[in-house]
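Here the complex is missing one protein chain, while the rest keep their positions.
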Amino acid sequence: MYSFKNDYSEGTHPNILRKLLESNDEQLEGYGLDRYCEEAKVHIKRHFKCDKSDIHFLSGGTQTNLIALSSFLRPHEAAISANTGHVLVHETGAIEATGHKVISVEVKDGKLNPTHIQGVLDYHSDEHMVKPKLVYISNPTEIGSIYSYDELKALNECCRMNNLFLFVDGARLGSALTSKENDLKPEHLTTLTDAYYIGATKNGGLLGESLVINNEILKSEFRYLMKQKGALLAKGRLIGIQYTELFKENLYFELASYANELADKLRNGIVKAGYNFLSDSPTNQIFPVLPDKIIERLSEEFNFYVWEKVDDNQSAIRLVTSWATHSDEVEKFIKLLK
Amino acid sequence: MYSFKNDYSEGTHPNILRKLLESNDEQLEGYGLDRYCEEAKVHIKRHFKCDKSDIHFLSGGTQTNLIALSSFLRPHEAAISANTGHVLVHETGAIEATGHKVISVEVKDGKLNPTHIQGVLDYHSDEHMVKPKLVYISNPTEIGSIYSYDELKALNECCRMNNLFLFVDGARLGSALTSKENDLKPEHLTTLTDAYYIGATKNGGLLGESLVINNEILKSEFRYLMKQKGALLAKGRLIGIQYTELFKENLYFELASYANELADKLRNGIVKAGYNFLSDSPTNQIFPVLPDKIIERLSEEFNFYVWEKVDDNQSAIRLVTSWATHSDEVEKFIKLLK
Amino acid sequence: MYSFKNDYSEGTHPNILRKLLESNDEQLEGYGLDRYCEEAKVHIKRHFKCDKSDIHFLSGGTQTNLIALSSFLRPHEAAISANTGHVLVHETGAIEATGHKVISVEVKDGKLNPTHIQGVLDYHSDEHMVKPKLVYISNPTEIGSIYSYDELKALNECCRMNNLFLFVDGARLGSALTSKENDLKPEHLTTLTDAYYIGATKNGGLLGESLVINNEILKSEFRYLMKQKGALLAKGRLIGIQYTELFKENLYFELASYANELADKLRNGIVKAGYNFLSDSPTNQIFPVLPDKIIERLSEEFNFYVWEKVDDNQSAIRLVTSWATHSDEVEKFIKLLK
Partner (left out) sequence: MYSFKNDYSEGTHPNILRKLLESNDEQLEGYGLDRYCEEAKVHIKRHFKCDKSDIHFLSGGTQTNLIALSSFLRPHEAAISANTGHVLVHETGAIEATGHKVISVEVKDGKLNPTHIQGVLDYHSDEHMVKPKLVYISNPTEIGSIYSYDELKALNECCRMNNLFLFVDGARLGSALTSKENDLKPEHLTTLTDAYYIGATKNGGLLGESLVINNEILKSEFRYLMKQKGALLAKGRLIGIQYTELFKENLYFELASYANELADKLRNGIVKAGYNFLSDSPTNQIFPVLPDKIIERLSEEFNFYVWEKVDDNQSAIRLVTSWATHSDEVEKFIKLLK
């Protein structure tokens, strides 16, 4: 049964496997100090114009979030997140387990704005409450929406004015940056945020997130934190080689574009079939609202998540495309829907 | 320059890469719930006779240690470790970062025995001190020595009598179990310990440790802890496939045997050349004591750690072999030594 | 300027100071093992019919909450609290600092019920989320409301059915138990909860909360946790003597009754003056909604918190009475209001 359940169902892009094979016999330094990690950093710095940033390679999103936040925050400081934020509900309390509260803000479209943040700051007035110190956003968000340049700029200004850090969870960053509606350039992440990461797990890699730390005061001794939380892989080459392949040219963006195109195709097909969506997502996760009977029928031939009940007869489902999604399965899905 | 620095310098055994390639297009469940993870567990259960144990796949030793110990211990409980224990000094305080003290016991040969443990228990008498609750040992130890069946049995009895958990760090377990001096069978780990792990990173894998939890009361909800600490890989297949390859027949033991044989060859050569060793290691890490001048000369052609100064003119070095070590480089090393 | 700001503005009941003086020269055991602590426990056990419970003396509410919850929960387990819960917003992330998430439930009257809890349980479905394990309620709540016997019974049943712990923050327990609307007897806390505490700081003591642990499985080695978090006072007598005085007869309940009576007097005066309240509180904290101009005038002669803006011209204020409140100041306040 074909799956639109997520973007990490398949292995990895063949180029990566080929390079793993080619480099397999080389003796390399451990713990991310090998030449592939160095090469990957050079390529990322070129694409994201982040020459002065520090780059670290980690295994997954939860690991990256928990290490970054626990490194950046003092014990009484907290992160602010949209109520849909991955750190808030889908990481088993990973941030809290490092001692920090995540403050939830109720939002409609998965996105935080300066008004939300000001509200949190106004409320947290003294030492009987945690001190909000870091704004956590995901781009794209957990429901597929993306931040425009103006929106990110506004957050940046709000954070600077209020002495807050701005952190971007980029587990699906490729999909945001290659979305048709996107007007953010890679370098804007470098100029407008304190730190962000570039996810590979969900865009063609086997595992791996590249954390880019822009703010000088957050850079210090970050590798200690990685080691302490069990994130310094002995064979760091495994991630270095992947990022080298993804960024030595434009593979990372090509894979994300492909995933977005197939999502567009799905979306268009669903629109034409006369259905609406739970959220306005221009990226590789879409949330059509369908009659439960139709969902039942689709489930017989495709694998996907039923996201939430919308009313007595309808539910939203989540469909995710990836670099590996088969175009003809998309067509079959649309055909079946009709 | 050829390296004897460690056993994670190279990539991975070719069978593993081949299988990654073969399975690459399959759509699989995420987070370790795929069929390769299941298959790997079947094979491990056969080899270690641990049918009733729970098995979890993690990325590396530090990660495994910190998740296991923080899952097994209440906040005031502590681990007991030999002063050479990896958790004690080489994990950047990973265990303490989860809130637990590691109690150090001064030992000669890297190994704990019941007398050591009784001493710790006698000393920790009331609620003004932590409560010792778990005995952490490594097999082989960090200096290459191994536990005999009788020694492990004695620890098991001591722990049962004192209501302590016995935990074995098996980052190099293959090397211990295939050492010529070893009399432990794989199944003894299952019958004599509460939990242990079987390391692949240092025995032919890309990354991966298999944690085997034998004690019923330690099993509950362990995956929550894995997720919370960032250890649940989205593409869990990556580790499942490796363990399938390593254990579907005897590859794991064959690779470890090979590493041990080359270590024997090195050891014999060094003995013949007239030198002694810092510790009595029958596994794949050996610690010859050599004149500093000779060390300097060897360093021009080989890469290795100078472990510690022994006297004004001599130091111990660490030489490590692996599944990928070239036999002719071993010969060249010995020749150069003479 | 007279203050209705809180119930910890004054020192302590004179009987307590007298007893401190009388016992001052006695040489006593440290760390809560003295005879006054023992005597206090006997009295508390008589009043709360908790003969089989363990009792521990701590300094304040935040300390008690953080030690109890971190002792009772495993790392991935979370507490459920009403959105007004003290642990959620007014303890600087104390619970999160011990590693645990507090799940917020939006409620109207400060109180949790089984429907709320079931909603949380339904939502938290797998290991990618924390596991709800403890229900935290305050009685009276942070906005002065109280739980009836039936309400507490319903929570007890819900918790038992779902294998959850029920924990009562009793920082102002005296005020709840002596409220005119209350139908809970002290012993119901013992039979219906896993643990609760009896606050003295806000009812005539200098400092002190008595934690009563009813559930056998939560009792083990609790003093270790107290010591580890810095809560084991060397001169434990200081708290033991206070609870001896408060409970050797009925002083604790008399002081709380007095505070409630003065709150009733205030409430009645405000009602007669034609004003409403933000919440329906039958205890010693009341929240009248007043025109901002009147609040301004009252502020010139009395000290109190402006709690929240209600509309453009009105706000709610918080008035708190205590064992030490002067009846004539209550009269002056009401007079001024009119």
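Each chain carries a letter (A, B and C) given by its place in the written order, and its residues are counted from 1.
Here is the rule we go by: contacts are C-beta pairs under 8 Å (C-beta built on N, C-alpha and C of every residue); 3 or more make two chains touch, one makes a residue touch a chain.
Given the structure is predicted, the values throughout are model-derived calculations rather than measurements.
Peer 1: Touch as defined at the start, partner being the missing chain; which of C:S175, C:T190 or C:Q228 qualifies?
Peer 2: With C:S175, C:T190 or C:Q228 as choices, the missing chain is touched by C:Q228.
Peer 1: Just one of C:L66, C:V130, C:V289 or C:L337 touches the chain that is missing; which is it?
Peer 2: Residue touching the chain left out of view: C:L66.
Peer 1: One chain is left out of this view; which of B:H56, B:H100 or B:R267 touches it in the full complex?
Peer 2: B:H100
Peer 1: Among C:D54, C:E91 or C:E142, which residue is in contact with the omitted chain in the full complex?
Peer 2: C:E91
Peer 1: Please identify which residue in A:Q27, A:T62, A:T193 or A:Q228 touches the non-displayed chain.
Peer 2: With A:Q27, A:T62, A:T193 or A:Q228 as choices, the missing chain is touched by A:Q228.
Peer 1: Using the document's contact rule, name the residues of subunit A that touch the chain not shown here.
Peer 2: 70-71, 74-76, 98-99, 127-128, 130-131, 221, 223-228, 232
Peer 1: Of the residues in subunit B, which ones touch the absent chain?
Peer 2: That gives, for subunit B, the contact residues 75-76, 78, 89-93, 96-101, 104, 127-130.
Peer 1: Please output the residues of subunit C touching the missing chain, sorted low to high.
Peer 2: Looking at subunit C, the ones touching the missing chain are residues 2-3, 6, 8-12, 14, 17, 20-21, 23-30, 59-60, 62-67, 91-94, 97, 201-202, 206-207, 224, 227-235, 237-238, 303, 324.
Note that in this section only the chains that are shown with their structure count from here on.
Peer 1: Since subunit B and subunit C are copies that touch, just let me know if over half of their interface numbering is common to both, same, or not, different.
Peer 2: same
Peer 1: Per the centroid of Cα atoms for each chain, what is the distance between subunit A and subunit B, given in Å?
Peer 2: 34
Peer 1: Centroid from C-alpha atoms only, then distance subunit A to subunit C, rounded to Å. What do you get?
Peer 2: About 42 Å separates the centre of subunit A from that of subunit C.
Peer 1: Where the CA atoms of subunit B average out and where those of subunit C average out, how many Å apart are those spots?
Peer 2: About 50 Å, centre to centre.
Peer 1: Among the residues of subunit A, which are close enough to touch at least two other chains?
Peer 2: 91-93, 97
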